[in-house]
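Here the complex is missing a single protein chain, while all its other protein chains stay put.
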Amino acid sequence: MTLKPVLAALDDDAAPLTHHQLRELYTLMAAVRHLDTAAVAWQRQGIIPGYAPELGQEAAQVGSGYAVDRARDFVFPTYREMGVARAMGVDMVGYMSTHKATWHGGMYNPLESRFAPIQAVVAGSVLHAVGWAHGQTLAGAQETGVAVTYFGDGASSQGDVHEAMNFAAVMKAPVVFFIQNNGWAISVPTERQVAGGSVAARAAGYGIPSLQVDGNDVVAVFEATRSALAHCRSGNGPVVIEAMTYRRGPHSTADDPGRYRTLDEERLGAGEDPLERFKQRLLADGVADEAFFAEAQRKAAEEEETIRAGIADLGPRPGAEMFSLVFQEPTPALQSQATAWREESEHA
Amino acid sequence: MTLKPVLAALDDDAAPLTHHQLRELYTLMAAVRHLDTAAVAWQRQGIIPGYAPELGQEAAQVGSGYAVDRARDFVFPTYREMGVARAMGVDMVGYMSTHKATWHGGMYNPLESRFAPIQAVVAGSVLHAVGWAHGQTLAGAQETGVAVTYFGDGASSQGDVHEAMNFAAVMKAPVVFFIQNNGWAISVPTERQVAGGSVAARAAGYGIPSLQVDGNDVVAVFEATRSALAHCRSGNGPVVIEAMTYRRGPHSTADDPGRYRTLDEERLGAGEDPLERFKQRLLADGVADEAFFAEAQRKAAEEEETIRAGIADLGPRPGAEMFSLVFQEPTPALQSQATAWREESEHA
Amino acid sequence: MPETTITEATATTAVGIQQLSMQQALNRALDEILNENPKTVIFGEDCGQLGGVFRITDGLQAKHGEARVFDTPLAESGILGMSVGLAMAGFHPIPEVQFDGFAYPAINQIVCQIARMNYRSRGTLPMPITLRVPSFGGIRAPEHHGESLEALFAHVPGLKVVSPSNPHDAYHLLKYAASRPDPVIFMEPKSRYWQKGPVDVGSADQDTAAHDGGTDDAGSLTGARVAREGRHLTLVAWGAMVSRCLQVAELAAEDGIDIEVLDLRWLKPIDAEALATSVGKTRRAVVVHEAPLTSGLGAEVAQLITQSCFATLKAPVERVTGFDVPYPSGDLEDEYIPNIDRILFGIQRVLEYRRG
Partner (left out) sequence: MPETTITEATATTAVGIQQLSMQQALNRALDEILNENPKTVIFGEDCGQLGGVFRITDGLQAKHGEARVFDTPLAESGILGMSVGLAMAGFHPIPEVQFDGFAYPAINQIVCQIARMNYRSRGTLPMPITLRVPSFGGIRAPEHHGESLEALFAHVPGLKVVSPSNPHDAYHLLKYAASRPDPVIFMEPKSRYWQKGPVDVGSADQDTAAHDGGTDDAGSLTGARVAREGRHLTLVAWGAMVSRCLQVAELAAEDGIDIEVLDLRWLKPIDAEALATSVGKTRRAVVVHEAPLTSGLGAEVAQLITQSCFATLKAPVERVTGFDVPYPSGDLEDEYIPNIDRILFGIQRVLEYRRG
């Protein structure tokens, strides 16, 4: 039996976050909270057909995304990582375009954003992260780039997650497996999903060090992620982080959580709101004052305005893209389908 | 983090094996060794097109198969569980028919034998065991039947094994996951296959108790299996057993192990032969004498003769079975294919 | 479409005949199956308390208990692999995969295990599994939620595949599938879940209800169904495309073109006789499906027609299908799924075909 492995670089002597950084974290969380709430409203107003809110997961997402080095790391999201995207500076109109039903995966440039296309297959991209990370090893850079793959408690049940962890550990690939355990996979609570109760606990079986962290504490999440990245960067292989948080809203705008949990259960499970909690801490520590919070709120609203305008401007993509973007080198058969489609559309 | 779970019923006060049982175990191992060696020879002689030997795994297979209760348990083998089949009294001509290329999966009756069809997909039947076991729970019997699923160190890398362990633990299904860690998956050694070095170590992550056992010690394997079965039978959920053993021969009669391991490595890795070791123990304990071993050998040879004769008698199955065994209720389309096939065969 | 004009108030019109949505018809069928066969178990992701994301299993856990209707962890291979074991233990599983695109992680268990266990075991281990798959597109959903896997399933020896196009068929075909000893892939046209139609809940055998505007009086549960009779051309379709083809037929009728619509229903085995009868009469055919063109089931249907009607066929069978592109995002899905115009163009090509 193996002993529980530990992180090689515990990041103990990494510099603590500056006041500026702490405020930046809050500003990001406020922007994310605002945009997330807005997107749910957009769906009700018919501006977008659907959305997967991340209400309650702002600390987990912003804290981890903020730690990523956009010069060398690469992030593999699910369909619920809007906060990570925002923290990494991904173009948010491009991001939201997937929810506008403009283009599956989004319209931002994933290579430039260091943020892979939005992924709708649960656990679909976890293995991609391992492959990308092994590519960094093969490229042989010192202080290598790290792949950060996000997935949920539900996703942890998929075979691909196991294959990914085993591959990563065998190959010592620089991957951070970042689990947001938000208590639910649609209607199924973690206790009926994750045998043993913890995804992080599985890491030991592969000899992978793991960190279970309070996912509603943005600073704790940031520090855990920074440690994990440092561990991977120095060639020590993968790390598992399990951020314990709570999905305060519905699974998606199509979901009806009243069918499987009561408002009371919701309140109990969710605990303290990560934004409010961080705000109180910043106030108590004298890092920020009410004027700062008001300003963060104002900026968030402004940002939402811009994004909503961008979304409205998007318009449907030209149908020709259905054909032209399938291959790098389109086939004659597909080109003639495109021609037939164009002719029939014009004559209809 | 969970503590390492332990077996509920450690079987400490189960009766020790009687001398009669110990001799029976040896007789079985001798029969299996002989038949296994013979089957490799049969392949060279062109009697069968291929075979997957289990040389070196007799203790793991006979010890575990002997513990199974054929009145209520059900075994899910791979393609390398001839020793389990023999210990459970499966019809060995029916068993060998798969290697004769008579019928994929074998010709024995799996329901009556309590031994599922031979499975060529690595990890293919691990989930079946979980489903079957959950069926026992649903049927609600006291002292329920247990599913025993066999798989290898290589198979442990498959996503299905993870899904199976998680399902089994969430549902508390009465399953024994019996891993024969024989050091190799074709040419890949366990250390480049199983991250962390041990399949059993993964069980803790699911809250499943596990036993890592000397797979070359038939009594140790028997006792571990008996404990695990008792644990499952009393409604305590699944158990993982990892029997540490060694594949002394090639992966299959088509394999050339000289390409990936030397004879020296083979000798070192294999350790002491499980048959020889058990023989010495029986001699030392006065359980058996040389006459007994000679008799076991004679019976094994006789048994091989009968099986070889049975195999020779098998003959190809009627081609009509290709069609008639696809469905319980054949479709008209398939019936007309069968008719066309028959007519063309007759007129060719 | 008759069913769109039916209001809640008329929901129960006569003894035996009920106005139900396909969601209600399927839910009712499952409820009855659970009542009638104690070996039935229903499971999948969110099937229990939530009643499934489409509410097909709504209320069934509360009524029949957590042992018979239950949620699994989120793993499709696990769900289907577990079904094999349950079937081996004598149960009749009705698993669900939440959406078509999430059947892919389970394909190994479906193709190599469910479809082959009866064969491999020489008939001793039948697989009476009905796999429900909410299928096809048209609901502006996220990626992988609008796929058509029928060509894949139909190619797999050992599987039977069926897709209802209306509530009546949904009810009867599901009850029929679940009562059979072989594995059936049951493809539910998710865009039709909420359309109501008459369901004769008493008539498992006669199947005499007028449904979906169809005129079929004799269709048995195992074959195709003539959804509309016509003389000039046969439109072959299944699932959600059937109602679209009926719309097209109405439009064509205005131009004096009398179109027969054949609802294939069974995608494996295909009712080759029904194809031969219909096209033997009309001498022209267009097959319509949402799946991509190449190697789609339309090729098989076209070839079966050509094989049986070659001598009398007036034009090669046309295919109006999805394109050879990944199913697009909502904004483009009406460009992708065969629309009325594209089907009319296909009909026109056949009608205007001249040899040489």
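Chains here go by letter, A, B and C, matching the order in which they are written, and residues are numbered from 1 within each.
Operating definition for what follows: contacts are C-beta pairs under 8 Å (C-beta built on N, C-alpha and C of every residue); 3 or more make two chains touch, one makes a residue touch a chain.
None of the values given here were measured: they were computed from a predicted structure.
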- Note on the structure: Whole complex considered, the hidden chain contacts A, B, C
- Query: Among the options B:5, B:105, B:135 or B:207, which residue touches the chain absent from this view?
  - Reply: B:105
- Considering the complete complex, of C:43, C:91 or C:104, the missing chain is touched by C:104
- Which of C:64, C:92, C:120 or C:192 touches the chain that is not shown? C:120
- Query: Taking the entire complex into account, which one of A:134, A:202 or A:231 touches the absent chain?
  - Reply: A:134
- In the full complex, which residues of chain C touch the absent chain? 101, 104-105, 107-108, 111-112, 115-116, 119-120, 143-144, 151-152, 154-158, 268-270, 291-292, 294-300, 302-303, 306-307, 310-312, 315-317, 319, 323-326, 353, 355-356
- Message: List every residue of chain A that touches the chain not included in the displayed model.
- Response: 74, 103-105, 107, 109-111, 116-117, 121, 124-136, 138-139, 147, 159-160, 163-164, 166-167, 170, 321, 325-329, 331-334
- With the missing chain put back, which residues of chain B would touch it? List them for me. 49-50, 79, 98, 100-105, 120-122, 154-155, 157-160, 185-188, 192-195, 254, 259-260, 316-317, 319, 321-323, 326, 333-334, 337-338, 341, 344-345, 347-348
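By definition in this document, only the chains that are shown with their structure count from here on.
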- Per the C-alpha centroid definition, the whole-Å distance linking chain B and chain C comes out as 41
- For the pair chain A and chain B, the C-alpha centroid-to-centroid distance in angstrom is 43
- Item | Geometric centre distance via CA averages, chain C-chain A, whole Å | 36
- Residue list for chain C, restricted to those that touch at least two other chains: 73, 75, 77-78
- Scan chain B for residues touching two or more other chains and write them down. 159-160, 163, 166, 170
